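And then chain A:
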Amino acid sequence: MSLSTANLMETVKKQYSFKLKANIDAISSLVGIQLVAILFSLGGIGGSLSSSEGLQINFNYYSADVVLVFTMFWALVTAITITTKPYRNHDFTFVTNRLSSSLSNILFLLTGSLLGAVTANLSRYLLQLIAFLFRDQQVYSGPFDFPVFILGIVMSALYIFCVCSIGYLIGALVQVNKSFVLLVPVLIIGSIFLGESILVQLFQFYVMEPNFVFFLIKILITTALFFLASISILNRMEVRR
Partner candidate 1 sequence: MNGNFESNQKVYSQYQLAEMFTINPATAAKGLNILADEGILYKKRGLGMFVAEDAKENIANKRKSGTLKQLVQELVLESERLQITEQELMDMIKAALYKEGRK
Partner candidate 2 sequence: MSVIECRELSKAYLRKKVLNQISFTIEENKITGVIGRNGVGKTTLLKIMAGFTKETSGEIRVLEQRPFNNLYTSVNSIFVDDQMSFPPALQLQELLEAAQTFYPNWDMDFAQRLFKYFNFDPKHYHNTLSKGRTSTFNAIVGIAARCPITIFDEPTTGMDEAVRKDFYRALLKDYIDHPRTILISSHHLEEMEDLLEDVLLLKNGKVHLHIPISDLKEWAIGLQGQASSVLPWTEGKEVLYQNQIGLNATYVVIKNDLSEAELAQARLNGVKITPVHASDLCIYLTSDTKGGIDDVFINR
């Protein structure tokens, strides 16, 4: 029987398209979770102004922030899920090594992040449309600026993808040792209570960065580091069924 050679990139490509089909449930759960988020957002952030002449203005501020937060949550859960044993074993039924398995997972998560970012950003317009149609309100939208719209999608995708990398690392750690199931939440909650300043610093470091290029560099490096750590952890894992 003639021997075949396998090329890493070819294999990753095959695994990626296989995962898109195999993990279709993850995509549909993204749609579901975003719909729920839209429902939550329908109330909008409200307020009212009244003048001395008896004129009262009620306003609602509709944003996709809740949808984005929900999408990030989805990203975290999905990233953790695909590091679990059943998902890793799907790869080992066919042709794989640990690197190609992780790379195709990352590609899948990137796809999910982009998709989630696009739909989350579009959901703002959906919200406004619903408000206009059903709530009899006058909608004032900021002027539609295409570059800003795209920038918004890219930024949200990067945030979501970064959350994916965190989830992937958590998942990888848990696969190595089950005690991380407890340890990780303890660390996170502990850091919220004890080191409030750490969170604030993190927030300032990433979110408050005014320069887009710096933001891009910061978040990409962070994401890459998390993924690299995960790959090197998962690279040593054995397949046990």
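These made the cut because all candidates are chains of the complex that A comes from, given by their letters.
The criterion applied here is as follows: a contact is a pair of C-beta atoms (placed from the backbone, for glycine too) under 8 Å apart; a residue touches a chain by one contact, two chains touch by 3 or more; residues count from 1.
Bear in mind that the values here come from a model prediction, so they are computed numbers and not experimental data.
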{"item": "Complex member touching chain A, one of 1 or 2", "value": "2"}
{"item": "Complex contacts: residues of chain A adjacent to candidate 2", "value": "1-6, 8, 11, 14, 17-18, 21-25, 86, 89-90, 92-100, 235-236, 238-241"}
